[in-house]
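Other chains of the complex are left out, but the ones given are in their true place.
Order of writing sets the labels: A, B, C and D. Residues in every chain begin at 1.
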Amino acid sequence: MTPSTSNPEESRLERGRKALAAIDGQAGDKVVAALADIAPDFARYILEFPFGDIYSRPGLDLRAREIATIAALTAMGNATPQLKVHIEAGLNVGITRDEIIETMMQMAVYAGFPAALNALFAAKDVFADLDSATG
Amino acid sequence: MTPSTSNPEESRLERGRKALAAIDGQAGDKVVAALADIAPDFARYILEFPFGDIYSRPGLDLRAREIATIAALTAMGNATPQLKVHIEAGLNVGITRDEIIETMMQMAVYAGFPAALNALFAAKDVFADLDSATG
Amino acid sequence: MTPSTSNPEESRLERGRKALAAIDGQAGDKVVAALADIAPDFARYILEFPFGDIYSRPGLDLRAREIATIAALTAMGNATPQLKVHIEAGLNVGITRDEIIETMMQMAVYAGFPAALNALFAAKDVFADLDSATG
Amino acid sequence: MTPSTSNPEESRLERGRKALAAIDGQAGDKVVAALADIAPDFARYILEFPFGDIYSRPGLDLRAREIATIAALTAMGNATPQLKVHIEAGLNVGITRDEIIETMMQMAVYAGFPAALNALFAAKDVFADLDSATG
């Protein structure tokens, strides 16, 4: 995951692509594709900064990173599409459904019951979609 | 950490007191003391619900719980006193300084650079206080 | 509304159930039911802390409590489902439609016109549903 | 409180001045004075819209209006100076200290414990200032 010294800019993008695929799976691809006609540079920035720079850093494991993201998006309460992507991402990196629920419930303490409740219903939707897809 | 069946209400408060002491240490005591003359019932609720109910649940380890809280308070950006308490709480439950910094940096992705920056400066303050106290 | 001394934990839950039924009516039951398969403990916490502890306190009448909640949810602007529940709750405890509208309009001062506007449209929806149900 | 038909614009400003004086007392004057050299038109807008238009409306009593404002500013958590002004305003229009505390405690449910806690400490400051002034 170290960029090659000869072509660092491309490596950063490439590193981001790999991190996005590992973490968000197909949901990440969909976001990038949806930006293609309106803001393709923003798709590149998403790959480069959040995924190429931040999620690729060695100082915190992906499990902790996804718990942090699920907690923050639950607390902020105004980014449901991204919360749903990271519920799946959390499952992808080994967090259990119950741990996601615990993280969201805890947010009632810091951001209020409505924020926690709306996140729990988003999780319910994601889990139901996953169950029907694999059903 | 299971409440006794004969006196559940007291046990919930008692469980919260123990959890608060284990997690927040003296900082938690100060908050409870500061509420004594203005809203003593609210001090009790803090012990009972966040600590007696939520942090005492077995489904998520305290390390993950504190990363979630630090992430959320960083992202929300309007609760610096509580963020500082949980920076110390994170250290108390075994999160390293570097992991706290990583969690805050990641929040630039979800809540913007100012939120991350202000949290990093709060961490700098807390770390400096701890170093001077033990210096 | 005082919990029995012999079984305080059950009483707190029971007190919350009664408060929820009195305030939110069927809307509260639906939320509790929707949590049953994903986070049943969170349904219990909703009954116990907001309703069993807070709304059951004698220091503020339910009319003032619902105005406070409608104001806050209008200002926060990211909890429309809960705002709709509390528009109905406000009517249940004797606040008039016009007073709900006044409360929301006032929030333009503190949280901006979009927050007030989106709350007014939520109220319009709730009032229309009530009118068609009783039509 | 009805504007004269011959000079409605002046009356709106005048109505706002009277409402501000009745509600905020000297704290409102200080805000208007502090804007004099940087944004005097904004001082006029504050008198005209929030106070001349909104608070002067007959559909909701001032007691309910101040509970709504205290609730919203507590929940938003990023307007401590204005919250302090409205804690005093609440007392001015007949809300008791205990009712202000109850309103803030209730906000823990909707906006989290840190928001409620920071508002309670703002109230503690205001009450202490009032007590020392009248001491």
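The rule we apply is simple: a contact is a pair of C-beta atoms (placed from the backbone, for glycine too) under 8 Å apart; a residue touches a chain by one contact, two chains touch by 3 or more.
If you're wondering where the values come from, they're calculated on a predicted model, not measured in any experiment.
The total count of identical chains across the complete complex in this file is 6, with 4 shown in place.
Here is the rule we go by: only the chains that are shown with their structure count from here on.
Simply put, of A-D and A-B, more C-beta pairs touch at A-B. Chain B and chain C, compared by their mean Cα positions, are separated by 28 Å. Inter-chain centre distance (chain A to chain D, centres taken as mean C-alpha positions): 41 Å. Chain geometry summary: the mean Cα position of chain A and that of chain B are 24 Å apart. Within chain C, contacts with two or more other chains are made by residues 41, 45, 49-50, 57, 73, 76, 79, 82. Contacts from chain A toward chain B in the complex involve residues 49-50, 54-55, 57, 59-60, 63-65, 67-76, 79, 82, 98-99, 101-103, 105-111.
Touching chain B in their complex are the following residues of chain C: 3, 7-10, 12, 41, 45, 49, 53, 57.
Taken together, the chain D residues at the contact with chain A in this complex read 75, 107-115.
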